[in-house]
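Below is one structure; the comments refer to it alone.
The complex is shown incomplete by one protein chain, all other protein chains being positioned as in the whole.
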Amino acid sequence: MYGRKACQLVTELASGEKGQLTHFNSDLFEQVISECQQHHLELQSLIRKVQEEGLDLQTTKNEDHFGALIHHLALVRNKRCLMAYVHNRAETIRSLIWKLLGSMIPPEIQEKLSNSEEEYFKKHSARLKEYMSKLELDLTVDMVPPKDPYIQVRVLDDIGEGIVLSDDKTANFALHSIHFLKRTDAEQYISRGLMEELRG
Amino acid sequence: MASNLGGASISQTDDFETFTPTTDVEPLKRAWRNEKAAPEILPYEASLVGRIKEQIQAMEDSIEEYSRSGIDPLIVSLYQMDLDRIQFLLRSYIRSRLQKIEKYMLYILKSDELFRRLSKEEITFTDRCRHDMKKHFDESVLSKLPNNYQDVLKQSITSEEDDMVPEPPLDTFVVCKSKEYLEHIQLEDEEERASSRIEEPFEMEANVLHIIRYRPIKSLVESGRIDLL
Amino acid sequence: MTSYYDIDDILAEEELVSVVFQKAVNGVGIDPSSETDSVESGSKVELPFWLAQELHLRQVAVMALPSCFNQRTRLEIQADAAFVDLRSRCQFFYEFGCKIAPLVGDRTIGSWLLSTFKSRYKEVLTKAHSAVFAASSKYLALLSKEETKMYEAAQSSMTAFKKWRMGGPRFQRASFLSRKRKSTE
């Protein structure tokens, strides 16, 4: 009680690695929720005691009044920790959405979300897509400034002649020959070690 | 945007305005940098974005036509690079605005000044995002709390103000420079001036980098006298 | 309140402080030394700052100056500010100091926080920039939470610069779905 469990929730959130999500800790979350109910019950019973003694609620400042005050403060503290937990996770979810727009929620993310978070994930992705289609602007590309689509490459292994490229031109990739290719064309050969990118 | 400059007066500098081609790229780059560097959302550059989108459309059409009419593909790639650069600027500009809306949507909806800065589409986006977020908060937390504590703006019914709404950090420091010489910039806000904690009025030489707290220069950034970097 | 959802602000307010109750209180189990669920006036209790602050403001209890801000600690810190272990004394040294100062009416805390910070932050920067390898964890363990975040800010921007300068492939990021940890862009 008195905020200790609630603070564990926030500490767990803070210990997560920046930008990554941890599993939604529903047990601890529900425990803090039920603590709020408890604080509220105790607050109401103390208030009733003051009323039963026929005292004026507004002006009485006795032990029961201060007891009610402390339960109120604990409840507000718990609320802050619960909201901070959900709010900060929602921020991480939104940053993940930017990286994932256009594809479904990956399972390794989905299993970490509460049902409400999963719903929020889908809803918010939809909102962004709506916005983009209204503006006819794809915001999911160009996260990094664009560079020359062409790169200079050297052939490391005899790939042979008459290779058809994306702009359906053909090229002869003799060993050690140097070419100026579209990155998208060259990438497959580079990843297979048949070509290397020349730096400058 | 009629704005009093909070007492800052501009003295004419004689060095002649450096020639920059009258394209929309420079203004877009300025809008992009200001938006990314400012702690709060800035006015939407509606006409600039409109013009840029037209130019992008026109360039896309001509590139298609060039590549069909057998123009040297490497020249076509130069036009494509120019197009890619402008599209990056536009996308990054719009993205950084949306991310600010996501972060401070409750505050923006409460502040007329900021709300008026949104585009039509951004307003719809903000409303829908608030609806989704509130539903998410209600389902996860608020509906499960005792009444008197279920509000998303106030911690409890006894809270005097909306004490749950994150505000943009206007006291953060930003890197900036001014195109002209600016004097009498008041650095303290009213609260501090009221209790006579005055820093002497600040002058800014033209084109010299400064790091300044955003709040005092907020109106100068919005009126275009100071650029953020 | 600009920092309602701010995690450090929340954690900083969990720090325990000792208070002396001016009023008796009923129906609360916060005084371990009392058998009943009430607190007598005059009893001394350790409370988290978020509660102590509100009780102090309402004169239900009076908050004592925490040990990390008392005279003795100040002398220790002044003696060797740049390398003194702040974290063990108070993890949120500065943030907590800012919250305490106006309450306990100690006029010197504000300026003392400032001088402590100023004598330490240059060391943090030089360590962050010059450290070809990460600064010794011994040094990092001395830093308060705020100083650690400044160290990390300086270091990550330096590493990003070196990565950019080295050039290297700008190939499309491996798609987000791949197992390997995705470095933030």
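Side notes on the structure shown:
For clarity, chains are labelled A, B and C in written order, and residue numbers in each chain start from 1.
Here is the rule we go by: contacts are C-beta pairs under 8 Å (C-beta built on N, C-alpha and C of every residue); 3 or more make two chains touch, one makes a residue touch a chain.
The rule we apply is simple: contacts and distances are computed from a predicted model.
A chain of this complex does not appear here, and its UniProt-recorded name among "Phosphatidylinositol N-acetylglucosaminyltransferase subunit C", "DNA replication complex GINS protein PSF2", "Small ribosomal subunit protein mS29" or "Exosome component 7" is "DNA replication complex GINS protein PSF2". Contacts of the undrawn chain with the visible chains, over the full complex, involve A, B, C.
Among the residues C:88, C:136 or C:157, only C:157 touches the chain that is left out of the figure. The omitted chain makes contact with just one of the residues B:25, B:48 or B:152: B:25. Residues of subunit B that touch the chain left out of the display are 21, 23-25, 29, 33, 36-37, 39, 55-56, 59, 74-75, 77-79, 81-83, 85-86, 88, 92, 103, 155-156, 158-161, 163, 169, 171-175, 185, 187-188, 191-192, 195, 197, 199, 202, 205, 208-213, 216, 229.
The chain not displayed touches subunit C at residues 1-3, 5-9, 53-54, 57-59, 94, 97-99, 101-102, 105, 107-111, 113-114, 117-118, 121-122, 125-126, 128-129, 146, 149-150, 153-154, 156-158, 160-161, 163-165, 167, 170, 185. Against the chain not displayed here, subunit A makes contact via residues 13-14, 16, 18-19, 57-58, 61, 65, 68-69, 72, 76, 84, 87-88, 91-92, 95, 144-145, 148, 150, 152, 180, 199-200.
As a convention for this text, only the chains that are shown with their structure count from here on.
In this assembly, the chain whose C-alpha centre lies farthest from subunit C is B. Centre-to-centre spacing of subunit A and subunit B amounts to 23 Å, using the average Cα coordinate of each chain. Averaged Cα coordinates give subunit B a centre that lies 31 Å from the centre of subunit C. Counting partners per residue, subunit B has 164 as the residues that reach two or more other chains. In subunit C, 4-5 are the positions where the chain touches two or more neighbouring chains simultaneously.
Within the complex, the subunit A residues that touch subunit B are 33, 36-37, 40, 72, 75-76, 79-80, 82-83, 86-87, 90-91, 94, 98, 114, 116-117, 119-120, 123-124, 127-128, 130-131, 134-139, 141-142, 145-146, 148-150, 167, 169, 180. Of all residues in subunit B, those touching subunit C in their complex are 163-167, 169. Residues 1-3, 7, 10-11, 13-14, 18-19, 42, 45-46, 49, 61-64, 66-71, 73-74, 77, 80-81, 83-84, 87-88, 99-100, 103, 106, 143-144, 147, 183, 187, 197, 199 of subunit A touch subunit C in their complex.
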